[in-house]
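Here's the structure we're looking at; comments come further down.
Removed from the display is one protein chain of the complex; every other protein chain stays in position.
On to chain A.
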Amino acid sequence: MHCCSHIILLFGQAICTVGDNCYRAVTFLKEGMLVWILFLLCQVGAPALAQDLCQRDAPNGYKVRISLKTALGEDAYEWNQSEMFFFQATMAFAMRRHFQMETYNVDNIILCVQTSRVSFWFVVTSPDNTTMLIPKADVEKAVRMSRHRINNAFLLSDRTLEFLGIYPTLAATVNPDTPPWLIVFGVVIGAVCAGIIALLVSSLLQKRRKEKGMTEDGQDEEDMQVKGVENGINLDGTYNRGFTDDDRFTKL
């Protein structure tokens, strides 16, 4: 409708410059009719113009697919004309951000072929010449640059706000300097080695203590045998000393 008001204003200015007082009364009626006819034409003509630019499978257009319920579930908002306007504004912002010189406006983003999916096509016209479309590659660069902002504006993600043909850049995997598994391994092997050393040292100390005690306790072992205790088991019957191979008893 922007172009319509432009045309009417220009024509109105043209009419006023032709004559001041003489033609005013006569042409007033004609003006009104003309303006009205022009207005009608504008209403019909402007969309038709835009329709040529934006269509399904437009060579310089992109299809956008939005999955609101998948992304937001119960909190999904309704997709209506206001949201479409918001999309135009976001795209205009993205274009401005990329081409820092040029001032894009909401009217430069033309939407069409809207379905209940929700999906639609859009094309971007140049701010200087509204019949000229911005090439696909430039639009792609602009979208890629501001993808994160566009996603966040609609509370969506790369997967739920799709620009068909513009693939999201893969998230770089976090590669820590030391692999985490090495850390866990280090802890485990450290504990095990410490345990081994501790047990070996304590065994060594125990053995030394036993050796010291052995020379003193030689007497106790004989008594244990006499009482018939071997390996901690009480043998039945008494131990017959006559069968021992002992040096303590004199040899006959």
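As a convention for this text, contacts are C-beta pairs under 8 Å (C-beta built on N, C-alpha and C of every residue); 3 or more make two chains touch, one makes a residue touch a chain; residues count from 1.
Definition applied: contacts and distances are computed from a predicted model.
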Protein name (UniProt record) of the chain left out of view, among "Mitochondrial ribosomal protein S35", "Mitotic spindle assembly checkpoint protein MAD2A", "Transporter" or "Armadillo repeat-containing protein 8": "Transporter"
From A:54, A:68 or A:123, residue that would touch the chain that is not displayed: A:68
Touch residues of chain A, complete complex, unshown partner: 65-70, 115-119, 170, 172-173, 180-185, 188-189, 192-193, 195-196, 199-200, 203, 207, 221, 225, 230-233, 243-245
